[in-house]
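Quick one: structure below, then a few questions.
Yeah, one chain of the complex is gone here, protein chain that is, but the others are all in their spots.
All chains are identified by letter, namely A, B, C, D and E, in their written order; residue positions are counted from 1 within each chain.
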Amino acid sequence: MNPEALRRVLAAALAEDLGDAGDLTTEAIARPDDRLEAVVVARAGGRVAGTDVIAATYGMLDDRVAVDVHHPDGCDVEAGASIATVVGPAAPILTGERVALNLLGRLSGIATATAALVASIAGTGARITDTRKTTPGLRALEKYAVRVGGGSNHRFGLHDAAMVKDNHIALAGGIGPAVGAVRLRVGHTVKVVVEVDDLDQLAELLEVGADVVLLDNMAPMTLAEAVAIVDGRMVTEASGGVTPSTVRAVAESGVDYISVGWITHSAPTLDVALEVR
Amino acid sequence: MNPEALRRVLAAALAEDLGDAGDLTTEAIARPDDRLEAVVVARAGGRVAGTDVIAATYGMLDDRVAVDVHHPDGCDVEAGASIATVVGPAAPILTGERVALNLLGRLSGIATATAALVASIAGTGARITDTRKTTPGLRALEKYAVRVGGGSNHRFGLHDAAMVKDNHIALAGGIGPAVGAVRLRVGHTVKVVVEVDDLDQLAELLEVGADVVLLDNMAPMTLAEAVAIVDGRMVTEASGGVTPSTVRAVAESGVDYISVGWITHSAPTLDVALEVR
Amino acid sequence: MNPEALRRVLAAALAEDLGDAGDLTTEAIARPDDRLEAVVVARAGGRVAGTDVIAATYGMLDDRVAVDVHHPDGCDVEAGASIATVVGPAAPILTGERVALNLLGRLSGIATATAALVASIAGTGARITDTRKTTPGLRALEKYAVRVGGGSNHRFGLHDAAMVKDNHIALAGGIGPAVGAVRLRVGHTVKVVVEVDDLDQLAELLEVGADVVLLDNMAPMTLAEAVAIVDGRMVTEASGGVTPSTVRAVAESGVDYISVGWITHSAPTLDVALEVR
Amino acid sequence: MNPEALRRVLAAALAEDLGDAGDLTTEAIARPDDRLEAVVVARAGGRVAGTDVIAATYGMLDDRVAVDVHHPDGCDVEAGASIATVVGPAAPILTGERVALNLLGRLSGIATATAALVASIAGTGARITDTRKTTPGLRALEKYAVRVGGGSNHRFGLHDAAMVKDNHIALAGGIGPAVGAVRLRVGHTVKVVVEVDDLDQLAELLEVGADVVLLDNMAPMTLAEAVAIVDGRMVTEASGGVTPSTVRAVAESGVDYISVGWITHSAPTLDVALEVR
Amino acid sequence: MNPEALRRVLAAALAEDLGDAGDLTTEAIARPDDRLEAVVVARAGGRVAGTDVIAATYGMLDDRVAVDVHHPDGCDVEAGASIATVVGPAAPILTGERVALNLLGRLSGIATATAALVASIAGTGARITDTRKTTPGLRALEKYAVRVGGGSNHRFGLHDAAMVKDNHIALAGGIGPAVGAVRLRVGHTVKVVVEVDDLDQLAELLEVGADVVLLDNMAPMTLAEAVAIVDGRMVTEASGGVTPSTVRAVAESGVDYISVGWITHSAPTLDVALEVR
Partner (left out) sequence: MNPEALRRVLAAALAEDLGDAGDLTTEAIARPDDRLEAVVVARAGGRVAGTDVIAATYGMLDDRVAVDVHHPDGCDVEAGASIATVVGPAAPILTGERVALNLLGRLSGIATATAALVASIAGTGARITDTRKTTPGLRALEKYAVRVGGGSNHRFGLHDAAMVKDNHIALAGGIGPAVGAVRLRVGHTVKVVVEVDDLDQLAELLEVGADVVLLDNMAPMTLAEAVAIVDGRMVTEASGGVTPSTVRAVAESGVDYISVGWITHSAPTLDVALEVR
């Protein structure tokens, strides 16, 4: 997990929680010598992702807090499982609790949702991939959680791969001119992805070629036809409105990748809690 | 909506999307004179929140993009409704699309979930309130969305109200000492909230008093009993595992506030899109 | 003392002192092996506040500098007293001297002025509280110094308590509408303070109620009358033009709190120096 | 006044005042169409400094607030004088009031204190100069206020002039080696100031020379003797414990500059207020 | 040119030039009404790149300065040519001069060096591309200048393409395992580049395949052989010690790209000056 992005997100989270006045309650109650031992517990089953969050949060508050992770990233746990133990001075442990849990729960929620999709297409050759529909400021962390869930990352942003979509095609006056303009602008280390809406556009694309074709909002049968037409000349990706109940049919069409937005924008958080022993 | 928080979140979102290399595709294709007119559309029904996001995003990219909002924050829209029109140079409109939609969809999702809960307790005297279970870095914006949804805000962080919880009580050796320590530390402009788990603790609390009592994880019947015992001496708040199906029963117990975490941590995003005309 | 605020303030102070070129003089003269032992000395009597500043400053420059505090925050010292000892490499000790002393002297000056006011109202039930008339960027630290001086903190800003003042009342068309509007906007964890100028306004306020009434610029006799009228239904606070010579009379009126701006905006610095042994 | 430093200081001040939750009171009460006309008034006489603060503060909140300055920086005003008029939407005018006044009052306080010292040495050839005993983060603004008060600036930090003090001399083993080491390190565009405690040290310094000699803690008669000895070969500066009652005697010793720390670290703020019309 | 990167670099440059004390000289001399008309002139012939720098610099200082560009990015000018005219208040024009020229000269120097290389391989099918040997903090701007010079961009960093080099191969225990590990980690939108040192490694690579092969430090004849072996199955890139005198021979080997580090790390600046009319 990108440590600099983690640090930045946690700093923002601590700032909004502590404000200028700090943790009024804990500062009033916890004495310097008070110590705690607490356990980070999963209150629901799921795939753990983001355990580095715990030590990183406490490291920002007080480096005397020791964190011992029992179920590292990638583990599937049941409700009640202990993810990590936290031992140290009482004040920072209570102060940092919510910040650590909020992020750990979110990332584990994403990994859990991804893992469920991955499981449901087992045996097909397809892979689940993410989108740019991520939480503002958390993209690097959320895409990490997707990988922990067994998914594969799509581009990180507008800057690391070119992706020609319907509006670009309209502006350029066709797929050919659009792809041509992109090839002129980007270097040889950048992949070109092109989104097509139907088989006519696919045929148009095959004349100029691309690295990846994104088959948008097609029924599984059309997808299978498209895969046959492409015949290995481009990586194929299905996208648009894929749900847990439709994903297997999509995968069985033979596409290489299936991109799903809701694993990052709408996956419910995994319920995690800090229980003092 | 806090404009500085909005600016900070959008700057982070644009940075992660654009990287150093920028929008490779749009830069390659859009000519300086290309102009677009596009509409931000709701693809599902819900409560709109965060329309300032649109103008703020485009204002960071190119101040020639004009945004006209048709359904401002607080409107309930149906699927297909036009939320705003965006007119201007093509390049920034395409470049900023995802950043603007990601945040608008998230905030509207929170407002929609909140509004549904509020509606389901209509006629009771209770109000829905939020928690600190928010997305790291987005708390100010998400709490705004809760207000747009008809909810009321709980404290913004550890710094603007004191809240004595189980672990504090254990450290202090009882509710009395815990509340006493807090009163010594905080000034006269800070409210003191105390969480109790059962009616015994409630009795203990009533001896020292507080501004708000948080009745944690109690059944509606116990809540009603607690409300009767408190008898107006403190504001009452129910919390813990409240769901859309249980919220009305909780509200009918007579509590003043019901705090619900999932409206911020797990509400699904509202599907919004940018459609070029 | 808020460690993040301290770090931010010291970073700014070091940046303005060191610029890009650094400490021209010390870099030229101090050799790598030169070591110093120095003592932070009070050159005038007062209440010490902010000793964390010393270690924090040197920690930013060179972690080999050891700081040993003899008179921690809250001690009353006489002129000539040693507050702390600093031992380590000569260069960082000389380079950080002015930054550390500037902040330590300012915070100790505030604590000293506050302690003097607190002492002068001993035996009354009143407490000294601060205002928002603080140094830009130093509020969290200055409010800490007020607590060290025995004072109590008023709100930290516009965000953590509502305070209805004359201009708000004028805009809203009366105390009732103003307080009503505030109650609609803020949650149940926020206190509402209302400023009144005379007993007529006080009567108007009592009809709607508030958590705290700020009795502005009233003579001690009027204050006493107001306290009697309020009769425990709200916390009472006197403000406006309170000086060391008038504070006791104000306190004897029976008010709960007396807010004083000059302890933060005009208290003279406590003279502290670094003496090399 | 350094616009970037001003912007940075105001941003910090607004952040600490607004927090994440914003101005709870004003947001609740002020309607979008409410407008105000207010006057920034001096409640005590003094030298105005920092009027740019007003427009800069309001410019950060709402660019529709118009500021018209009647008494620009450098004016001497009497109690009751109107410094500026502020007209525009009510909400930002009330929200920004305290931030603007805190800084304007502090800078005007410094200018007022400086101007009083300057007046008291009128007719001598000496000039008042400042020190590095400034508020953390506000040095550029406070040194500007000193100039508005008729004072001259000493170095801005450790980086823009070399200043050899007692501890440097002790480390180097004498004035000669200390000055020699500094000359080797700094370029030809940097002045070298040397602090001496008595006439013996002054004699030692004259053997190697410097741009400025700082005569530390000397009685006026000794200062006069030192000035005679220097005889124009260096700029002379008196420092140490200068007060309003001693400054004229110091000036009459013939020194070129008198540095005074309290004009920045302990000058009382000038009482300024915002009065709504 | 990435406007956010440009803004960040210029802000740093202005900060180091202005410090806290500002432009001492110009502030002393230029009166508010003084106006200037000045011309940015090329003192040597070359390819212009970075003209946005001029307006961006002045926009940060004073938005009344008007900039009119005569030779926009991509123009080849001769010594003496006027690149842009700058008209407005005298003070900001003089204050911003050096910052604007330093960056414009550097970017134009890179474009000029690149254009010379591009010209020298005219008629071959090869393209000049850059490396990661750029100035810290300026990469986005320098890679833009390479494009202005007719070059093509290599990857922007470690994050937007995978590149397997000798040390990676050694760690993984061969080209096959190295490429395999990378393919597992990166998504389908990321290209894989592999560096080979000789034809044996090339054969090894062809077994697993890659998007780009980087032929490191090979003589033109070996390059030609490698190109023949690859036979269009991968993009070919030559790198290592290419100089203006050897570049044509390298290009004639038939490689697709030639990467050259010195166009960014050692190209001399183009001499540009601001001449007041």
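Observations, loosely collected:
Throughout what follows, contacts are C-beta pairs under 8 Å (C-beta built on N, C-alpha and C of every residue); 3 or more make two chains touch, one makes a residue touch a chain.
Fair warning: this is a prediction, and the values are worked out from it, not measured in the lab.
Counted over the whole complex, the shown chains touched by the missing one are A, B, C, D, E. Touch with the chain omitted from the figure is made, among E:A115, E:I128, E:V146 or E:A162, by E:A162. The residue from E:L103, E:V196, E:V247 or E:V260 that touches the chain not shown here is E:L103.
In the complete complex, the hidden chain is touched by one of D:P32, D:G123 or D:G187, namely D:G187. Among A:A91, A:A140, A:I169 or A:V255, only A:A140 touches the chain that is left out of the view. As for the chain not pictured, it touches subunit E at residues 9-10, 12-13, 16-31, 34, 36, 90, 94-95, 98-99, 102-103, 105-106, 109, 132-140, 156-168, 170-172, 178, 181-182, 184-186, 190, 262, 265-266, 268-269, 276. In the full complex, the hidden chain is touched by subunit A at residues 2, 4-5, 139-140, 143, 153, 156-157, 159-160.
For subunit C, the residues touching the chain absent from view are 14-15, 18-22.
FYI, only the chains that are shown with their structure count from here on.
When the interfaces A-D and A-C are ranked by how many C-beta pairs touch across them, A-C comes first.
A separation of 22 Å divides the Cα centre of subunit A from that of subunit B.
Separating the centre of subunit D from that of subunit E, both taken as means of CA atoms, is a distance of 45 Å.
One simple way to say how far apart two chains are is to compare their mean CA positions; for subunit C and subunit E this gives 52 Å.
Counting partner chains per residue, subunit B shows two or more touched chains at residues 18-22, 139-140, 153, 156-157, 159-161, 163, 186, 190.
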